[in-house]
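Inspection log for the structure reproduced underneath, given as structure tokens.
In this view, the complex is presented without one of its protein chains, the others remaining in place.
Presenting chain A:
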Amino acid sequence: MHIRPILVALRKHKLATFLIAMEIALACAVLCNAVFIIANRLSAMNIVTGVDEASLGEIVVTGFEPKEASDLNARMIAGLAAIPGVESVHAVSSVPFGPQAGVAGVTLDHKHYGTVIDYYVGDSGTIKALGLELVAGAMPDADDYQAIPDKAWLPPSARVLVTRALADRLWPGESPLGKMFWTGPYQYRVIGVVANFMGAAANGGGRAEWSAFVPALPGGTLAGTYQIRANPQDLERVMTEARKTVATIAPDVVLDHENSQSIPVLRAAHFATDRAMAGMLIGVIAALLGVTALGIVGLASFWVAQRRKQIGIRRAIGATRGDILRYFQTENFLIVTFGIVIGMLLAFVLNAVLMKFYELPHLPLYYLPIGALALWGLGQLAVLGPALRAAAVPPVVATRSV
């Protein structure tokens, strides 16, 4: 295919060529960034909590006094455990995607601020029910589960489990086993490391997995939130029954309906805005590609109509249908390429702006060739109709009205 004659022809339509190229450039920039944002949201939604989500749910009740805590725990645990299908009930401080509880700053030396972590408090059996996977050290012994004293919100000292992410954050490159850390006067010694365990906050970034499991006996502040384990098939039925049962087993407390759900339901609610955003972006991308394709179709149709005579002449002096078809396809390819080159630059500019205002990471380079391929494909698809019509122009046109 000779490119020179096409370029010469395009030079006669500088403005229209420029417009279509700019449209492609903008589409390329928006496409790359929108897909990137979608990918980011989807990967955030796929966060690993490290627990058996499909088997777990939580019941949250409020409106009781600290002195009623032990009695409430006893009634709730017995009452909930009596529901058919419930495998275990444990008093816990929170569950992944549940209401945030026990977020506090920690320090390694009482002088320097370490980081903010999620404390997760639970009684014996909680770890097994959660399905946490130990990767180093040991699980807490029965002796490690102590009562939380009055007016304390955590056990003042304990042997705890931390996540690998938190261990890497606090003691990079060292074994965390046996290390100490503090929150105010409370002191904790690491005895084991779990692979993954997301705190309730799940605020994204590395922060989601900076959590520690503190063993404690139910009572004191460890009351009102219960983790239920059931067979995944029974879970939703069990949760419905559990929500109903609370009114009879503890009539003086108030059930927190919004948070008394299975973890899959809590997880879906947690990511509702991300899903909405991804949905909106997919809509924008679809509309964007549609409009760009329509623009190409419109302009190409115009050019075909304008050049009917020239096409007729070319056909009359020996050009095949394929030659005409390829002419328009090549022309489109050139324009789109021109647009993509500008679009790649624009994509990086847009990404830089988004990074500045919206905490977005760098656009990975491999998005650019993918975006380019998509737009080349779109251009070729859009131009196919007008190009086929051009190829169908009979040579006899050349003989008319010249």
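As a convention for this text, a contact is a pair of C-beta atoms (placed from the backbone, for glycine too) under 8 Å apart; a residue touches a chain by one contact, two chains touch by 3 or more; residues count from 1.
Just so it is clear, contacts and distances are computed from a predicted model.
For the omitted chain of this complex, the UniProt record lists the protein as "Putative ABC transport system permease protein", which is one of "Germination protein, Ger(X)C family", "ABC transporter ATP-binding protein", "Putative ABC transport system permease protein" or "Sulfurtransferase complex subunit TusC".
Of the candidate positions A:Ala39, A:Met180, A:Ala276 or A:Ala352, contact with the hidden chain is made by A:Ala276. The omitted chain makes contact with just one of the residues A:Val95, A:Leu299 or A:Ala374: A:Leu299. The residue touching the chain not shown here, chosen from A:Val291, A:Ala352, A:Ile370 or A:Val396, is A:Val291. Touching the missing chain, out of A:Pro5, A:Gly63 or A:Pro369, is residue A:Gly63. On the side of chain A, touch with the chain left out of the figure occurs at residues 15-16, 19-20, 22-23, 26-27, 29-30, 33-34, 37, 62-63, 65-66, 100, 105, 113, 116, 151-153, 183-186, 203, 221, 247, 252-254, 256, 269, 272-273, 276-277, 279-281, 283-284, 287-288, 290-292, 294-295, 297-299, 301-303, 305-306, 350, 354, 357-359.
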